[in-house]
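All protein chains of the complex are present and in place, except for one that has been dropped.
Showing chain A:
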């Protein structure tokens, strides 16, 4: 377990900025406690200071997880965001996509969102912008990347993909083994 280097912090923030923009500083500096990012076995964990101090008592090979896992760094130092970060992305998301009730299940199984399943989308979403996917009842389902800008979403045919799937809550069951 170790703190992130400058390079790694930069990569992490760049990725997070795609989804929550400048709200990252609300994650870094919180009124209700000191939270920090720590790296353990290539995974980034967002953990409060209290829990971190407790976790130092566990040996490296026995420690599985601490706090919330935001994602992991691949071997070539690319950061991959995991679904476990949704709880922290959803409240600060800048661009949201609401999905119709029928398409919810399809998205939760890992499929992309088609134009026919799109309920609402925040105005002025750029193409390839990171978005958080909600159900019509405002429950965060996961996140993805907007395949089309809001403009184009209006004009495109119903079978076209509008949101690329990146992570959904169904992964908690599908990828139970790999999530920590």
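One rule holds in what follows: a residue touches a chain if its C-beta (ideal position, glycine included) is under 8 Å from a C-beta of that chain, and two chains touch if they have at least 3 such contacts; residues count from 1.
The rule is short, and it goes like this: contacts and distances are computed from a predicted model.
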Quiz item: The complex has one chain missing from view, so what does its UniProt entry call it, picking from "Ribosome biogenesis regulatory protein", "Cell cycle checkpoint protein RAD1", "Protein YIPF" or "Glutathione S-transferase"?
Solution: "Ribosome biogenesis regulatory protein"
Exercise. Can you list, in ascending order, the chain A residues touching the missing chain?
Key: 1-3, 5-6, 9-10, 13-14, 17, 22, 24-25, 28-29, 34, 36, 38, 49, 52-53, 56, 124, 126-127, 147-149, 151-152, 155-157, 160
